[in-house]
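A single protein chain has been removed from this complex, and every other one stays in its place.
Naming follows writing order (A, B and C), and every chain is counted from residue 1.
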Amino acid sequence: MIKVGIVGGTGYTGVELLRLLAQHPQVALQAITSRSEAGMPVAQMFPNLRGRVNLTFTEPSVDNLSQCDVVFFATPNGVAMKQVPELLAKGVKVIDLAADFRLKNPVDWQQWYGMPHACEDILAEAVYGLPEVNREAIKKARLVANPGCYPTAVQLGFLPLLKAGLVDANSLIADAKSGVSGAGRKAEVHTLLCEAGDSFKAYGVAGHRHLPEIKQGLQHIGGQAVGLTFVPHLLPMIRGIHATLYARLTQDVSDLQALYEQTYANESFVDVLPAGSHPETRSVRGANVCRIAVHRPQGGDTVVILSVIDNLVKGAAGQAVQNMNIMFGLAEDTGLMHIALLP
Amino acid sequence: MIKVGIVGGTGYTGVELLRLLAQHPQVALQAITSRSEAGMPVAQMFPNLRGRVNLTFTEPSVDNLSQCDVVFFATPNGVAMKQVPELLAKGVKVIDLAADFRLKNPVDWQQWYGMPHACEDILAEAVYGLPEVNREAIKKARLVANPGCYPTAVQLGFLPLLKAGLVDANSLIADAKSGVSGAGRKAEVHTLLCEAGDSFKAYGVAGHRHLPEIKQGLQHIGGQAVGLTFVPHLLPMIRGIHATLYARLTQDVSDLQALYEQTYANESFVDVLPAGSHPETRSVRGANVCRIAVHRPQGGDTVVILSVIDNLVKGAAGQAVQNMNIMFGLAEDTGLMHIALLP
Amino acid sequence: MIKVGIVGGTGYTGVELLRLLAQHPQVALQAITSRSEAGMPVAQMFPNLRGRVNLTFTEPSVDNLSQCDVVFFATPNGVAMKQVPELLAKGVKVIDLAADFRLKNPVDWQQWYGMPHACEDILAEAVYGLPEVNREAIKKARLVANPGCYPTAVQLGFLPLLKAGLVDANSLIADAKSGVSGAGRKAEVHTLLCEAGDSFKAYGVAGHRHLPEIKQGLQHIGGQAVGLTFVPHLLPMIRGIHATLYARLTQDVSDLQALYEQTYANESFVDVLPAGSHPETRSVRGANVCRIAVHRPQGGDTVVILSVIDNLVKGAAGQAVQNMNIMFGLAEDTGLMHIALLP
Partner (left out) sequence: MIKVGIVGGTGYTGVELLRLLAQHPQVALQAITSRSEAGMPVAQMFPNLRGRVNLTFTEPSVDNLSQCDVVFFATPNGVAMKQVPELLAKGVKVIDLAADFRLKNPVDWQQWYGMPHACEDILAEAVYGLPEVNREAIKKARLVANPGCYPTAVQLGFLPLLKAGLVDANSLIADAKSGVSGAGRKAEVHTLLCEAGDSFKAYGVAGHRHLPEIKQGLQHIGGQAVGLTFVPHLLPMIRGIHATLYARLTQDVSDLQALYEQTYANESFVDVLPAGSHPETRSVRGANVCRIAVHRPQGGDTVVILSVIDNLVKGAAGQAVQNMNIMFGLAEDTGLMHIALLP
């Protein structure tokens, strides 16, 4: 059994990690920490866990966490980078669900997250945890930076086209829509039901923190510089991301559908839909799957890719567990075969 | 492995049965029938099942279904009663998720469902599949009538009070609210998102088909005649039932909380919340659980019980699988330990 | 033109007051105050008002407000009672949308609102602003206590029965459901879309602040002591209250439908639906109307009344404007004839 700890378990990625890990056959939950809620039973805050998770939130403590084989950080940005080095030194593996180790360039980090990076030296070691791209590196990693939700949906959608070098990498467009859970469980006015409900809007058009992460990833995939316009939107629902991607073909392509099906033929968690399909976010609700459809409207030179994930699962907690499975040599789908809840 | 067939799998109870049975370790799905959709892959209609359920809808046929150990009917009311006798004769066990075998009195059936009953002779044999009440009978049953969604939430809520004979059985009130999935997947105007969304209303106040079922069940539990006012409402959401129950105490009671906790101490799927709690429907979303809280406002003589279930799980498909587990001597919670999806 | 001021206009009752008053033919908006947002244009916070309300939030100041003919308080409980006496002294009429002047007994106020009352001496003068009950007193009032949202729906629903003395006043039950906007625009976790959305629950069963207000009102209407069980619930939607009311008949009644129709025959803002109807909250969305249906299920002795309002209109801002019209001798429906938005 893998001894698992969670730092900062009071948010939505925290409760989702608990839902998945509590049902994982190879995991023993050791500790879940929360400075603010220390002493409260986890199931009191999250009643869906009643009778299944008997842990109580504890004060974060290295002694405690160093007993674990792996620690998941479900903390706000900037927390993990202060604690990870000590855990690594004690031989604990770390999977960070925040952004602390996603950007390779500390200058980018400081620009987008507004604080200097606390451990630039280990940035190079951190592996970007998108298994469909970095599986081999993840196997050997001590520290995995779990991708953001938008970046997961967008990178998996563009990957086949960029790898094949079929499109103009300088004029990519990602029009992405996310459920409100992506904003977390903080008490804020703009995510109240009466503010975000029954309405729809774009946000962060001038620049969103996931932009540099996506560009870094796409450049790594395509092996060339990338120009991307990224526009996130807020959906009046809880879970789900839908990315609508636009790219211009630079050469004639016989069969985009076959390209996508072949690229992901051996991936357990990427599902290429039949030609002409439109994936629904509900088809992945609660499941660790990315469903993708590729279109070429009116036979023109613009390709439209539709990519959906559950932002809390394949976009966060599920992908983190997938990374854990890879890091510990388990079958990649262990504990991740939940079927999506529909309706 | 238990060989399972499903008749009428194109509705919401059908897809939910498939979600649960496809993840059940002791089940082999043999056949799923649909007159209207014969020939269509199940996963084409329900994309959440892609890669997990490879069956195709077939024409209903007794030859086919008689190969099964058990057949679930997820058909409209009035269908099962025409086909069940032949299956029983061939030694196939049957669990009917419709209402055909719930009412013991065929006169009541005809009054509330508007058609004569097709097999009155086996009504007596049918066991009402509420495990918390009829577990022993279910073990030996060939034919189980799976309870309705409202009846499950209401009976489990009133049960401890009626068994203990603490309340006036002639003035019970059940104010129940259901998500729209309870109305099924039929194309109708009143359940369109633009009709049922962002609004709330009562319906069927003059008389709802679940009224005689609930009264029959409460009379069986309490051993006396029952007077019940039942008012169902439609919630602007998909899954979940919340029953708010009112009863008048006829004698002083020391500790209602203890009564409820003791009554359900050994039940895997009934969770009595701590005193002062208010269960949320989301705490059982996708899970086979009924969560209950009991209150005595202002210390008066009116008891208020709050009872929540997922109408598609403990209110339908989950309870049907629970009954199957009991009928086949499996651990009652086999394949039913899914943790609710929250948020 | 009536010169109007608003104190505390940054909440949902504030923006709704602005929507109604900006379209009122006899009103000149003079000032809207907010300590926290002083200096911000109102339309920047509430974009629906762009081009229609050009005011900027200002610091509260008596000099400023005393120029008005009437001042609406849309402030948290406990604020108005500190400022009202000075305004009255300057000849300004006041309509308080908070609870400060609703309870006649200052002991009840302290018990339910947790603070001593700041001006007990004027409690007696304050008129409870339910026009269907106190119209004549409102005409002469200097200070009107605008009713709460639940109390409006519940009192209008029970009124005809209590006035006629047809039911047992000691065993009334009000099972009420409210949209989330009733909780206001404060940043809190429990009203986030991800907490209150796609779910349903009861709250405050042990005792809600509207209980003493409703009981006081029903006792005034019926002229006798009242026993009431009041259970509020939170609906996963923004606007709308649905009260389902239960009462036991103490004598035989020929025609409840006629009783309700006659009682409200001359009321512009109470609409009694035809026999057998079920009012929907959407039928009053944005409109200053209470729609009511009365039922007697199975011809028994329990009466079920269904009463719906928009909690922000007839349950708050709309009723406040209705009171203003009465206080200033305008036609009661001036500026209040908006048709509900459906769908």
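In this section, a residue touches a chain if its C-beta (ideal position, glycine included) is under 8 Å from a C-beta of that chain, and two chains touch if they have at least 3 such contacts.
Everything numeric in this text was worked out from a predicted model, so none of it was measured.
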{"item": "Omitted-chain contact residue, chosen from A:Pro160, A:Pro279 or A:Gly318", "value": "A:Pro279"}
{"item": "Sole residue of A:Arg50, A:Arg102, A:Arg209 or A:His242 that reaches the chain not shown, by the stated touch rule", "value": "A:His242"}
{"item": "Which residue of C:Ser181, C:Thr229 or C:Ser307 touches the chain not shown here", "value": "C:Ser181"}
{"item": "Omitted-chain contact residue, chosen from A:Glu16, A:Asp96, A:Glu132 or A:Glu195", "value": "A:Glu195"}
{"item": "Hidden partner interface residues of subunit A, rising order", "value": "171, 173, 175, 177, 194-195, 197-203, 205-207, 227, 229-231, 233, 235-238, 240, 242, 244, 246, 248, 276, 278-282, 285, 295, 297-298, 300, 302, 304, 306, 308, 343"}
{"item": "Touch list for subunit C against the chain that is not drawn", "value": "12, 15, 19, 22-23, 46-52, 181, 198, 238-239, 271, 273, 279-280, 282-287, 291, 337-343"}
{"item": "Residues of subunit B (touch criterion as defined above) contacting the omitted chain", "value": "12, 180-181, 185-189, 191-198, 236-238"}
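Everything that follows uses one rule, which is that only the chains that are shown with their structure count from here on.
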{"item": "Turn needed to bring subunit A onto subunit B - CA fit, degrees, nearest 5", "value": "180"}
{"item": "Pair of chains ranked first by number of touching C-beta pairs", "value": "B-C"}
{"item": "Between subunit C and subunit A, distance of the C-alpha-averaged centres to the nearest whole Å", "value": "45"}
{"item": "Separation of subunit A from subunit B, taking each centre as the mean of its C-alpha atoms, in whole Å", "value": "36"}
{"item": "Chain centre separation in whole Å, for subunit C relative to subunit B (CA means)", "value": "39"}
{"item": "Subunit A residues counted as touching two or more neighbouring chains", "value": "12, 181, 198, 238"}
